[in-house]
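Just one protein chain is left out here, and the rest sit where they should.
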Amino acid sequence: MTESIAGLEHQFETLEQQHEAGWLGMWAFLATEIMFFGGMFTGYVIYRWAYFGAFAAGSKDLEIWAGTLNTLVLICSSFTMVLAVHAAETGERRGQIGFLLATMFLGTVFLGVKGYEWTTLFRDHHVPGIGFHFSGPYQNTAQIFFSFYFALTGMHALHMVVGVGLLTFLLVKAWRAEFTPAHHAAVDIIGLYWHFVDIVWIFLFPLLYLVDRHR
Amino acid sequence: MSMVQTAPSYLEDGHGLASWLLTRDHKRIALLYLVSIIGFFFLGAIFAGLIRVNLLSPQGDLVRPQTYNTFFTMHGLIMIFFFLIPSIPAVLGNFVLPLMIGARDLAFPKINLLSWYIFIVGGLFTISAGLFGGVDTGWTFYTPFSSIYSNSNVVLTVIGIFIVGFSSILTGLNFIITTHTMRASGMTWFRLPLFIWALYATSLIMVLGTPVLATTLVLVALERVFHLGIFDPSRGGDPIYFQHLFWFYSHPAVYIMILPSLGVMSETITCFARRRIFGYNAIAFSSLGIAVIGFLVWGHHMFVSGQSVYVGMMFSLLSFLVAIPSAIKVFNWMATLYGGTIAFDTPMLYSLGFIGLFTVGGLTGLYLAAMGVDIHVHDTYFVVAHFHYIMVGGAVMGFMAGLHYWWPKITGRLYPEVWGRLAAIITFLGFNLTFFPQFILGYLGMPRRYHMYPPEFQALNVLSSAGASILGIGYLLPVIYLLWSLRRGQVAGPNPWRATGLEWQTPSPPPTANFEAPPVVREEPYSYPTWEAQID
Amino acid sequence: MSGVTVSRKTYAGVWGSLVVLTLLTAGIAYLDLGVLNPVAAITIAVIKMALVALFFMHLRYTRIRLTYVFTAAGLLWLALLMAFTWTDVITRHPIVPPPPWPANDVTSHMSIFKAK
Partner (left out) sequence: MGAVLPLFPPVASTYARQEDLLFYFLVAVTLFFVLLIFGSIFFFAVRYRRRTPDERAQPTRPNLPLEVAWTVIPLVIALVIFVWGAKLFFVAMRPPAQAVEVTVVGKQWMWKIQHADGTREINALHIPVGTPIKLILTSEDVIHDFFVPAFRIKRDVVPGRYTTAWFEATTPGTYHLFCAQYCGTNHAAMIGSVVVMEPADYERWVRARTSPVLPASAGAVLFQRLGCSSCHQTNTNAKAPALAGLFGQQVTLADSRQVTADMDFLRDHILTPGKTPVAGYPQIMPTYQGQVSEEQILELIAYVRSLARAERSQGGS
């Protein structure tokens, strides 16, 4: 009897129950993600308090245009993502494919800009480690800032890469026209993940790029 | 009894390796976990044995210091991350949670299987770190020792623990969502067995605490490889920040280990006293209370670490508060025993032993929460004795109680009762002989993680090692008779203990779909018959 | 899982606000507001988070109340981790101020216990 409903897995009674479980599962997972980044945010807060001058100096050394551009790129990608979800809700296959592709493209642009920034920092010897060099009064404390910069942006970029992978999975399914207005939980749920990664960046931007800019 | 089984039991539903390794049935995954954690348990126990042999003499004659350090590190890592944390949740919880709430499976069966594979991969990493030179940081990975000074295989180990953390997160997530969305009709929250409440509270900790451990370990590995300097004082870092992050997970992790055992107690005590639980609400909410307040006490590991004394005071106060829900549980079980009809089957003997040892372990926790006394006993064998009373006397006894309790359900067979009782008694006695002397050693001032010690501590150490060998017998016996029972044991029938609860209303072993028809719940949990009902 | 299909116009409005807020936060960073600089930056970030969560993530439209509980739990636990660690760091100073000067040589050293 239960097998007759398309797309219903054996452990659930109804599709609604199945969707609810998937939705809640993703939100619970996002709660764990908050804590995953939270450990590093905590460190950021206490070190920024202790080494404010170094954080300001390090922050001014980052390219603000790159940070702002990336923020805008991610916001646009969230917008295209939500439009892809919308297309799934209304069952427009071409819309799904188009917006998923746009989201993936914007995600890749983000990673490209990030890669450019990292290369610049590497060239300037601002990568923590033996070769670290920073001129000016904060030569021996600025490394802490860059440690957090690389740990946080690195972890975030890793999440972006995973996100692009998940979008590819969605794209294949959209291509095969597997999403119907009644059954498109995967788009919904992966969309949540993508927006979460966006939110993390929304916080990283002011924390990393905008420390004491006015001075 | 002629059993007309319409569906084959989960054990017979498919044979061959692939039917096990690719299964999505929570019951089979539970058995995969059972076999793996038993393996890890005896691996950890071998290290424990080597530690105890080494400590027979004050000079620590058995092995060199460095080897001893890798022994206690591996003992701690394996026992905590690969045995205690998955023990009750991933084995017993996995098996009985869907049965208890009347569901066909967990909400995410594929993720459930995935978490077992993650567990195994994490285990392989950690074991390979042990093989390729070992790791000598202690399970606590304190920086800057782990991040700079240790010459052992820290990164590989850290990766292993990082990976296994995700197994724990996914299991917790699965349990939470399953409990929320998959309860049978009529199974309201206050009709849930208390074991489910305990598992829910445990999952809460797994989901919200484990990611912080993951972050911490990533930072340690990065620090070691790239010299980030976040925990390194010579680069401006703060080692205490590591301790905060580490204990934010690792203190609640203690509750991951003990809460499920407390849940098992509520099942076994009611079943073998055959009496409805006293104070259902108090026990249910004390589980949640422990999980929540348990997150706010981590600083009591850091009273002498150089953390602020004011924060220390706050942590001390909260630590005393978290003792209260544990006390409430014990009193409620005593009140349940009062006026019951108590039978002394093996699970009950383990449970009564549990209550005793947990009481001692809990009360000695007060010494450690009291800041003035903690100064003296911190990082001594007093602490070692205390947490073994909680984790071995508590969590492992609880696991044994649960395993024996649900064994007939899992396998459909009964084990030989006499041997079971004997093992329970041997375990209890051996345990006390092993760990009670360590309280005295600790107050005398013997620090932990010493491979040699002043000669006046020898007598107590010898006593402890003697106890460990008895304890070893107590753990080996069940392996023998439980394996024996698989083929030769008496057929159990659906409900050998005449217990309440949905898991006993389906055949043993249950069919793959758990129930022949979706169950409907119409009464409170633990509705055992009483005098009154007889008069009516 | 919303059960409600939100109009594209709403999404576009949210997107526009997010862009404006991004430019705003970058601009404000160049004004000297003293302690208000980080406050403004975090406030704007929180508003942006709320917009994304409420509209793009459908938090505003969902029927499943539990979603709020899960989100709140994640944020609350993060707050606890930060608050307790932070409290330690800012109150770590010794409970007695350093003495004017130590008993720094043998004579003062000996005089103490001779006085006993």
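In order of appearance the chains are A, B and C, and numbering begins at 1 in each one.
Following the convention adopted for this analysis, a contact is a pair of C-beta atoms (placed from the backbone, for glycine too) under 8 Å apart; a residue touches a chain by one contact, two chains touch by 3 or more.
All of these numbers come straight from a predicted model, not from anything done at the bench.
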Listed residues B:75, B:378 or B:413, member touching the removed chain: B:378
Candidates B:340, B:416 or B:493 - the one touching the absent chain: B:340
Which of B:124, B:313, B:476 or B:520 contacts the chain that the document leaves out: B:313
Interface with the undisplayed chain - residues on subunit A: 50-54, 137-142
Positions on subunit B contacted by the hidden chain, ascending: 60, 65-66, 69, 136, 138, 140, 142, 144-145, 148-150, 233-234, 236-240, 273-279, 282, 303-306, 309, 312-313, 316-317, 320-321, 323-324, 327-328, 330-331, 334-344, 352, 355-356, 359-360, 363-364, 366-367, 369-376, 378-380, 440, 443-445, 447-454, 456, 459-460, 528-534
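To be clear about the criterion, only the chains that are shown with their structure count from here on.
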Whole-Å gap separating subunit A and subunit C, where each centre is the average of the chain's CA atoms: 19
Centre-to-centre distance between subunit B and subunit A (centres being mean Cα positions), rounded to whole Å: 35
Residues of subunit B whose C-beta touches two or more other chains: 180, 208, 212, 238, 241, 244-245, 248
Shared interface positions of subunit C, touching two or more other chains: 66, 73-74, 77, 81, 85, 89-90
Residues on subunit B engaged by subunit C in the complex (per definition of touch): 180, 204, 208, 212, 238, 240-241, 244-245, 248, 295-296, 298-299, 306-311, 314-315
Complex contacts: residues of subunit C adjacent to subunit A: 1, 5-6, 8, 11-12, 14-15, 18-19, 22-23, 25-26, 29-33, 37-38, 41-42, 44-45, 48-49, 52-53, 55-58, 62, 64, 66-67, 70-71, 73-75, 77-78, 81-82, 85-86, 89-90
Subunit A - residues contacting subunit B, complex: 9-13, 17, 20-21, 24-25, 28-29, 31-33, 35-40, 42-43, 46-47, 50-51, 127-130, 140-141, 143-144, 147-148, 150-151, 155
